[in-house]
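Structure, as structure tokens:
Shown here: the complex without one of its protein chains, the others still in place.
A, B and C label the chains in the order they appear, each numbered from 1.
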Amino acid sequence: MFRKILIANRGEIAMRVIRACRELGIRTVAVYSEADRQATHVRFADESVCIGPAQARQSYLSLPAVISAADITRVDAVHPGYGFLAENATFAEAVNAHGMTFIGPSPEHLRQFGDKLSAKAAARAAGLPLLAGSHGAVEVLEEAVEVARASGYPLMLKAAAGGGGKGMRVVEDEDTLRKVFAITSAEAKAAFGSGEVFLERFLRAPRHIEVQFAGDRYGAAVHIGERDCSMQRRHQKIIEEAPAPNLDEGLRDRIRAAAARLVASTGYVTVGTCEFLVQGDEFFFLEVNPRIQVEHPVTEMVTGIDLVQLQIRLAAGERMPFTQSEVKLDGHSIEVRVNAEDPWKFTPSPGRIVGYHAPGGPGVRVDSAVHEGAFVQPYYDSLVAKLIVHAPDREAAIRKLLGAMDEYVVEGIRTSLPLQKLLLSDPAFRDVKFHTRYIDEWLKNRPG
Amino acid sequence: MFRKILIANRGEIAMRVIRACRELGIRTVAVYSEADRQATHVRFADESVCIGPAQARQSYLSLPAVISAADITRVDAVHPGYGFLAENATFAEAVNAHGMTFIGPSPEHLRQFGDKLSAKAAARAAGLPLLAGSHGAVEVLEEAVEVARASGYPLMLKAAAGGGGKGMRVVEDEDTLRKVFAITSAEAKAAFGSGEVFLERFLRAPRHIEVQFAGDRYGAAVHIGERDCSMQRRHQKIIEEAPAPNLDEGLRDRIRAAAARLVASTGYVTVGTCEFLVQGDEFFFLEVNPRIQVEHPVTEMVTGIDLVQLQIRLAAGERMPFTQSEVKLDGHSIEVRVNAEDPWKFTPSPGRIVGYHAPGGPGVRVDSAVHEGAFVQPYYDSLVAKLIVHAPDREAAIRKLLGAMDEYVVEGIRTSLPLQKLLLSDPAFRDVKFHTRYIDEWLKNRPG
Amino acid sequence: MERKEMAELIRMMKRQGVAEFTYETGEDGSKLKVRFEGATPSGYMQVPVAAQAAPVAAAPAAAAKPAAADGRVIKAPIVGTFYRSSSPDAQAYVNVGDSVRKGQVVCIVEAMKLMNQIESDVDGVVTEILIENGQPVQFGQDLFRLAAR
Partner (left out) sequence: MERKEMAELIRMMKRQGVAEFTYETGEDGSKLKVRFEGATPSGYMQVPVAAQAAPVAAAPAAAAKPAAADGRVIKAPIVGTFYRSSSPDAQAYVNVGDSVRKGQVVCIVEAMKLMNQIESDVDGVVTEILIENGQPVQFGQDLFRLAAR
């Protein structure tokens, strides 16, 4: 097991990793930008290193700065958290080249799943269902038209290098396809450096269901249940839950098994997530997130498995500590992301927190890096905390969460909580009548 | 089920009841003294009523004030929490007389268990083992000497009306007994209004093990596992855990079954605790706490049962929602009481909290009623928060708790945390080599 | 009210050191009036929680300080239901414009179904009655505003 780990991140996920390390008996090194000198993760790590100015590009995203910090503190592994350098294969290589362990999959797996087309190829090879479409780059318009005729409309025209909802366009018919094909490719080239585009079937009201998985170096490949993350605003998840509610049990089993199959067939090591779109009784591979995810706590709450500790253990070469049949789910868990933003205009709301009261009591978990007097920086992600509840069933979890949100006082900045409170009370959420575009439509139709 | 409940308490237990009620869909009324106008429980209850000045005797302990508050807010039940009026049979009667439900056992049970001798009589009737001794008041010295000869020394001479470690004297031999008998009785009369004393076998190094139990109106009587609360300073519990570590499984079963037997034989309704002293392979009935206890969360963490919700349901006349065999324990939980006091001198440390950061993350629960800027009142109990952890095993729970305590920042007042940090790292705690007088001896032998 | 309840209520009142009390319940129209031995006989109802109200009596005066700018205030010394008169068909103890002397009964606060006569702790002229008849009052709540005579 590792002796000392550098955490190449900040905020709540850095705190999360510090907590996991402490329980594993591993020392921690925090890195921080000049703006984060007073940050919570710096206070609670065993050591800390200032790695650059406030701008992430010159600090948290600076490969030489992070690697040098790891060098001078003589750590034996680096945990990248999520975001920043977490999916950067070059960073993973540099960490390895410096004789340290990157706590995540191999650089090869990061590359394989970092590219939409090679990710899809891997999924297809593992027998996972894909949305009908080009299954690869479409070079010229006529090829696109032919693929479209075979797949049927509506279709999504996507930049291969895009992501997070960017570089995508819905195409309803052939006329439109002819009009937008060249533009989309040109835009993709401008935005992502690659003009490669592909086509795939467009689902009007799919649910986003993702399966937590893990693999070890010795061939073990397990799924750890699924999460429903359909409650998204412009492709950003804001409410997540586990297990996925109102899912046909046969379909649930097939989705879980598919993810485990992908891990087995690719030889993926450590933890990751396989994302699917689900509509009716069909499910389709979307992408793999080769890292720990923001919403991992809901899975921890229902399985009792500490995913960050598991990730570290697997990166250190340990064997999977449980078998597939030992993964048991209990109760229901929901997470809301507390973002420092205007709940209606979604503009960032950095600043000093002048009043703070976090909820507590049974079944309530708060993962945060803030407190009264903390300054929410304008330079980084707006996620300041995650509120997670666990209860015997979904109804009880919703009640508990609503109560906990009422107790959550954050003064001095605006947060997304008022929006999430409304959504949690929304009949569509309670009755599981939502899909990935539900919130955007709901916001559009909201009076006032 | 009740529509609205008045919570005749303050601090963390008032918050705990508010949370339980919210999840049950019950409205809450907080009562508060003038000093508590800004208190957390007032902020988070649905309604609130000022019931008197800061002095508890004229507010939280004032029977007319509390009953009147319940009257004017038209609640249909009163939750007494712990302390204050929780074990006051007259209060329970008054609540019932005003057409409301007292959320706790009947006044008869409160009286039965409020008196040491009648409690022991009930335990004996249910076949529970008692410490050898007089099993009742000893009127005259010669009777005491005779009992002592039969039981053997050392013995404890106790005031029947005493409690909380007060009114007790260890007697090592007959000479001493002859010297102190009259004095102890006179002291008892002065302190508790009754000069009744009794004798019982004195255990030199017992563990305090208590069994959580519950009963319904229809005869169901279950135990919900046990807790070890041996880590006491002058009879005040400061670290509690569930299940009791290093306990012979046969003994554990016998202790649990004994508590359930007592519930069944007395017809006790709602939740309560049966306390035992355990030494070697023997266990002895100590007393019954006919209410929710401070340390109830450790049981909740290992069983997944919300004890306060259960208490309310049973008081409302619902049936026990589970059978004995459905009570399953999972993992290990430890609680530390965060008291506002000097950790070495134990003097109270009221005042304003000027810096506050509560720990979070997986398996960490905080039950508190404080926050940055909160004022810890000098008038009431020094308990400001409880930190509870849950982990797969005891070793992991200790590591998690130590980490969480490091994260727990409370500035402006002193807390007991530094003492508890040392105790948690103490080999005697880790190896379960402690007993109810361990901390007092440890403190006496501490250098400096 | 059942015999048992009644007996218990009486026992409780005895323990609380109550001198005399009246108990009415709308439930079954029952009414109970008890005076304990040694209690001062009087032509009107006692203030049964006097023992508890007594140490509090000083509080309103002290707490009234912030309101001193616009006159004196009589505050509720106990929590309960506010009544301006001793019974529905009786006259109000005081009205706006009345002069009030220290020690004069100004209203009733019903607590635990006991009618507690509230005495003014200041001299003055009533300028405002701050609460409606029959409404709940909290401890320390302002009841009457007074001006110096």
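We adopt the following convention: contacts are C-beta pairs under 8 Å (C-beta built on N, C-alpha and C of every residue); 3 or more make two chains touch, one makes a residue touch a chain.
Everything quoted here is computed from the prediction, not taken from an experiment.
Student: Taking the complete complex into account, which shown chains does the hidden chain touch?
Tutor: Every shown chain touched by the left-out chain: A.
Student: Where the complex has a chain not shown, which of A:97, A:125, A:170 or A:183 is the residue touching it?
Tutor: A:97
Student: Out of A:58, A:176, A:279 or A:324, point to the residue that touches the absent chain in the complete complex.
Tutor: Residue touching the chain left out of view: A:58.
Student: Using the definition of touch stated at the top, determine which of A:14, A:39 or A:67 touches the missing chain.
Tutor: Touches the omitted chain: A:67.
Student: For chain A, which residues touch the unseen chain?
Tutor: Residues in contact with the chain left out: 34, 49-53, 58-59, 62-65, 67-69, 71-73, 90, 93-94, 97-99.
Assume only the chains that are shown with their structure count from here on.
Student: Going by the stated contact rule, which chains contact chain A and chain B alike?
Tutor: For chain A paired with chain B, there are no chains in contact with each.
Student: Compute the centre of every chain as the mean of its C-alpha atoms, then state which one is farthest from the centre of chain A.
Tutor: C
Student: State, to the nearest whole Å, the distance from the C-alpha centre of chain A to the C-alpha centre of chain B.
Tutor: 43
Student: Give, as an integer number of Å, the spacing between the C-alpha centres of chain C and chain B.
Tutor: The separation of the two C-alpha centroids amounts to 37 Å.
Student: What is the distance, in whole Å, between the centres of chain A and chain C, each centre taken as the mean of its C-alpha atoms?
Tutor: 63
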